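One protein chain is absent from this view; the other protein chains keep their places.
Each chain carries a letter (A and B) given by its place in the written order, and its residues are counted from 1.
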Amino acid sequence: MSYALTEEQQLIQQSAREFTQEYIEPIASEIDHASIHPSAVVQLMAEHDFLGLYLPEEFGGASAGYLSYVLIIEEISRMSGAVASILINHASLAAYCVNRFGTVKQKQAYLPALCSGEKLGAFALTEPGAAPGAGMHKVVAAKEGDNYVLNGRKCYIANGGVADVYVVFALTSPEAGTKGMSAFIVDGNTAGLTVSRTVGKMGLRGCQSAELVFENVIVSSHNLLGSEGVGMKIAQQAQLAASVAEGAQVVGIAQAAMDDAVRYGKERIQFGRPIAAFPAIQTMLAEMATNIYIARLAVYDAASLIERDKPFMKEAAMVKLFTGRIGQSALIDVIQIEGGYGYSQEMIASRFYRDIKGAVINESSADFPEKVIAKDLLA
Amino acid sequence: MADIMLTLEQQKLQDFVREFTAKHIIPVASEWDEKGEFHEFILEEVKKIGLHCMAVPTEYGGPGYDSVSQSVVMEQFGYGCCAFATTLGGNGLSSYPLAIAGTDEQKKLYYGRLVAGGMGGFALTEPGAGSDAGACSTTAKLDGDEWVLNGTKCFATTCGVASIMVVFASTDPSKGVKGLSAFIVEKEREGFSVGATEHKMGIRSSNTVELLLKNVRIPKDHLLGNEGEGMKIAMKTLDMARPIVASMAVGVAQRALDAAVAFAKEYLDVNGKPIGMNQAVGFKLADMAIRVEAARQLVRNALRMKEAGVPYTKEAAIAKTFATDTAMYVSADAVGLMGNQGYSKDSFVEKLMRDAKVTQIYEGTNQVQRMVIAGQLLK
Partner (left out) sequence: MPKVLVCYKWVLDEQDIKINLGDLSLDSSRAKYKISDYDKNAIEEATLLIEAHGGNVDALTFGSDKVKQSLKDALSRGPGSVQWIGDAAFEQADAFVTANVLAAAIRKNGTYDLILCGEGSADSYNQQVAPRLAALLEIPAITFVQKLCMDGSRTIATRKLGDCTEVVEVEGPAVISVLPEINKPRIPSLKQVMAAAKKPSQEIKLVELELSADDIIPKTVSVSVKGYIMNRKNILFKEASHADNVAKLVASLAQEGLC
């Protein structure tokens, strides 16, 4: 890897590697098995300034830039995709919205606590939409004097129930569809906001997913992000910024899985030689190594666009499209190489297999990255 | 919809098994997956309708189904639960060595137990001998009128609950593959014990165990075929099993496709339209359907060749590879398409994606299948 990382970025990467080996590796498998939110690790990440890494110094961040941030996500993901997801939902989704679209007052009110780890963030967009009559569940925000009153349901909210601050998307003009969506900063302890259940997942277990119920939740109009009706724009931009971090998550998981397959391939003797000596296995390894290399470059490049405040939506969507494909196929091949051994629940390969799929899931199925890329090309 | 390429009997059987699956398997599959416990009670239901020993010929009390009918049944079971299908498939597989090399007496013994409701097991794999079955270290030595077996087998499907099984052991370790022989071992033999149960990422309610053989004495006539024919028997067995595994995989893929289609019809996008109306989603579903249908026809083609009595080794390997790859990719695409919901335990597709992976690995990895196909092409 010779991508021109600065000396500082290399040090941040090194520091993150030491951190993850020390604090995340020992608990990674346990939080997956037990599906528990690792609050002690989140606290340690806060102490090491991971939570506000790319956020501005004036609001308590480390101003280290988005590229440094994705380097850290990559390192964490090599040990635990779940911990990476906790950080992504906190930093690239919740805190991103506040930092990018908030007023100075909103930033002052929320960012220092989000950077210090006093508060954890979550991003509440998805609604239970599959059931007939799903419209009933949509979160609607009705203006009443200086406040908005929120009612409805959100589902599959990562960090749901453990977060202290939610960026919630709600319809201020339900009749206008997506154009009537607005974003609010909502404190987790606001009256009327409850967690109806936590949701089991195939992977990324330890990053808690929950269903949220809003029942006459009163939110001050000071907590509206941007203006009414720009919610969709905010959501899309935040999600694309997050997909660059998720790309780093895929790269990290795939790299760790490949390293594991290489180790196994050298040790596993069949037909009198290590299976890594067989061209069929070498082809699979070469393919995934190439994909990981290219994906990593794309992730770093897209991250540096975000860092330099350049347009990044197309490149972020490309990262999502590419990492989505190669991450999944890498893990399918890793388990193939490790066979019954890798398929065992105790082995990290099977955890990576389950986790990597979660890293590339679309928030909404209609939100194909292809659409974003094509829109940019055809504009 | 009637599958009109099947005979009327086969269509009737298909309908019957589809109903059975809907009633007895589908409602409990998730729960048993979560628990990871053996699905004994489903087996009891299957015994009531006589589908537990499909591979047993009529003269030994079996139902006498042709291979296409067996495939139709296994596809439905795969549709319901891949773990359960694996148990039944393994049961059939364990009896193929008898069809290949069994004497009338041996068949009476082995088939008799299966017809009576006992399960069969097939123990070939060892810690050091996976794809390379010749590296077998379990030994069998003749002592008077008895064979004495010693060694350890692993990843043995159903063997923890089996009544009778075919165990491979070396009668002449100096000869490698050519020293391998096949034996019938009943579970009550002294010295036979079940070791650790494998905890797997998928097909969790199927039983996969380690077998410990310590001075297990079996009668001389429990040798299948001749000494040294073990490898030949094992290879023919796997030949016969390929279309069955492929049928299960088609069932898994069909289930994933059905779930994705239902989701695409019901899930509304932000503008209130079903996401299936989006051409990108529609095309994805079409791609999935193309693969599922092609896989099904490849399986049927291989089986019709078998019924016609022509060599079908290559076609069976092609069908196994394509169908299991299809199960893998279609189930993963279904999870992707269904987004957060697909990734969660709220939906069945996440289980399909965990289950599908093993079909590419067991009963001859898809790499071994390619060795077979290439061998046939180049011979």
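What we mean here is this: a residue touches a chain if its C-beta (ideal position, glycine included) is under 8 Å from a C-beta of that chain, and two chains touch if they have at least 3 such contacts.
Quick caveat: nothing in here was measured; it's all calculated off a predicted structure.
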Among the options A:Gln14, A:Thr194, A:Ser227 or A:Gln282, which residue touches the chain absent from this view? A:Gln14
Among listed residues B:Lys107, B:Lys141 or B:Arg217, the absent chain is touched only by B:Lys141
With respect to the chain omitted from the figure, which of A:Ser68, A:Asn99 or A:Gln270 is a touching residue? A:Ser68
Residue touching the undisplayed chain, where the options are A:Phe50, A:Phe184, A:Tyr264 or A:Tyr343: A:Phe50
Kindly note down the residues of subunit B that lie in touch with the hidden chain. 139, 141, 150, 173-174
Mind pulling the subunit A residues that touch the left-out chain? 7-8, 11-12, 14-15, 18-19, 22, 47-50, 53, 62-64, 68, 72
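Here is the rule we use: only the chains that are shown with their structure count from here on.
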Residue positions on subunit B within touch of subunit A in the complex are 125, 128-132, 134-135, 154-155, 198-202, 263-264, 266-272, 275, 278, 280-281, 328, 332, 335-346, 350-351, 353-354, 357-358, 360-362, 365-367, 370
Which residues, counting only subunit A, touch subunit B once they are in their complex? 126, 129-132, 134-135, 155-156, 177-178, 181, 199-203, 209, 232, 269-272, 280-281, 324, 328, 332, 335-336, 339-340, 343-346, 350, 353-354, 357-358, 360-366, 368, 370-371
